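All protein chains but one are shown in place.
Chain naming follows the written order as A and B, and within any one chain the residues start at number 1.
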Amino acid sequence: MLEITVISGKGGTGKTSLTGAFAQLAANHVICDLDVDAPDLHLLLDPAHERVEKFISGHEPLIDLEKCTDCGECERLCRYGAVKRNADGPFIDVIACESCKVCVHFCPAGAIEWNRRQCGEWYISRTRFGPMVHAQLFPGQENSGLLVTLLRNEARQLAEARGLDLILSDGSPGIGCPVISSLAGTDLAVIVTEPTPSGIHDMERVADLCAHFRVAAAVLVNKWDLNVEQTRAIETICQNKGLALVGRLPYDPVFTEAMVQRQVVTEYGRSPLAEEVRSTWARIMDIARLKQQAA
Amino acid sequence: MIVVVASGKGGTGKTTVAASLARIWDGPVQAVDLDVEEPDLHLFLKPDLTGRETAVMPVPKVDESKCTACGACAELCQFKAISVLAGHLLVFPDMCHGCGGCLAVCPEGALTETGRELGEILSGTAGGVDFLMGRLRIGEAMSPPLMHEVYKRLNRKKDVVIDAPPGTSCPAMTAVSGADVILLVSEPTPFGYHDLKLAREAFQPLGKPMGLVINRAGLGDRSLYDYCRATNLPILLEIPFDRKVAEAYSHGLVISEARPEYADLFRRLCEQLRGLAAPVREAANA
Partner (left out) sequence: MSKIAVSSQGPGLNDQVDPRFGRAAYFVIVDPETMTSEVVDNSAAKTMSGGAGIQAAETVVKAGAKVVLSGFIGPKAFQALRTVGVTMGQDVDGMTVREAVELFKAGKVSIAEQATKPGHWA
């Protein structure tokens, strides 16, 4: 089974729109949206939920005001400023809370409960391009990568059950915990970048992350003709780091027009951009298969 | 006044708005990049960076001569940063969240604090604007501890414009928690509208005044505008979709430099932000 994960250090490079197009072009696959903090792929793929599950992870404290003596010990000990007050008395601000359990442990009155916490929801759905595994993390929750891992495991199980041989994932943005969870064990990371100072800077950081965790990576430059100089700079970086350049996509309003119509660019009529996306996908599959054979 | 520029989704133009605001600000101002995973404000403001510190987080260190391997610390630790195996005490500094629980619970006083490197904090100036940023060490999984360290170094005698990380999970919430006013940036496309709603709902409980900048206006559809009207989210500025602006951005120019007429629009934005923040700050000072 092949696993390809599309990432970008920086947001707004077109990662999700491109993953949507790849989802159309791919065959025999499961689609996975690992951007659980701000998922967008469903806006293009219009998934119909077949299964809805709670994502429960960790615990959170809750002050029982009937037992609380208002001694202030929890407030004194909390290093995150999570003990606040309102008219009723002290309460825990669960957004600021790190779930370290110190307040629960040290409360002299044993007045703080330690309850399981629902951090989000996850789904198995069907779409016009195939089955999809996705989720929504509730705001302010720690995006620890556990939900990402759960989704990847569900995607693998689904693929095995249905005899599918490719998992195509829209990865988390950035370089932190959730990206690491998106990348671990993937066959190929496709880094989407743009020829701007932020695009290049963030692409290098995420490429370093891939190297640090020994994940094979390839690069795709979106909106390449916005700045030919910067695109050349990206090509040089790719050469120096031994990263394959799988595509150069031109800046074209059709990219956004398709999205507004809730379509992926490769199903939204013919355009030079759509053709280039097709060639790029063919190159990605070639490289991914080679990597898999070599392993 | 502390303005935090945030967005549900990355790539809406948050950093370029923060940079433009800092450039035209009517008074002493500090520009701060709290997007410690992928900082890029410095690419636009191009500061002269003169200060560099390593930020550390307190993690436990064991004095073997005092430790009895009772396991109280390991039992309390929710993060497996401290563990007792067959009479040996092991510390895993990478896992530590700095809660201080183990130190507080140790009956023998065998634990003290040492530092784990989070990343670096850089400071300097960019043409009259004070500049401050954090940069997370590669492989470091947690942003908020470094962000808190940057927050401690804010120059509160000046106005502060903060470039927040995108999204609505932990790091973004940490960035907006100290705001007097939150300036959201979005684009009127389905993704932009969807993520703006998520961000608004996520930040609502903080009770801070919010305003919106619509970037790339002219693309997309009316859903975002209808939403703003229906929910009373003030649209403070619209920046039209303009290839010239996109190209200028690709050269590292801020909007007010790409199109000088925008400088006036940003000055107006600055005034409106003061207006939004005023009632909150008066209440706080009362």
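Assorted remarks:
To be clear about the criterion, a contact is a pair of C-beta atoms (placed from the backbone, for glycine too) under 8 Å apart; a residue touches a chain by one contact, two chains touch by 3 or more.
What you are looking at is a predicted structure, and each value in this text was computed from that prediction instead of being measured.
In the complete complex, the residue from A:His212, A:Arg232, A:Arg262 or A:Arg289 that touches the missing chain is A:His212.
Contact with the undisplayed chain is limited, among A:Leu62, A:Leu158 or A:Ala184, to A:Ala184. Residue B:Ala141 is the one among B:Leu76, B:Ala141, B:Ala258 or B:Ala277 that touches the chain missing from this view.
Chain B residues in contact with the hidden partner, per the touch definition given at the top, are 74, 79-81, 83-86, 88, 90, 92, 94-95, 141.
One rule holds for everything that comes next: only the chains that are shown with their structure count from here on.
Centroid to centroid, with C-alpha atoms defining each point, chain A and chain B lie 19 Å apart. On the chain A side of its complex with chain B, the touching residues are 9-13, 16, 37-38, 40, 43, 58-59, 77, 79-80, 95-96, 98-102, 105-106, 137, 139-143, 173-177, 180, 194-198, 201-202, 205, 208-209, 212, 223, 226-227, 230, 251, 253, 256, 259-260, 262. By the touch criterion stated above, chain B contacts chain A in their complex at residues 8-12, 15, 37-38, 40, 43-44, 76, 78-79, 97-101, 104-105, 136, 138-139, 141-143, 165-171, 173, 177, 189-191, 194-195, 198, 201-203, 205-206, 219-221, 243, 246-247, 249-252.
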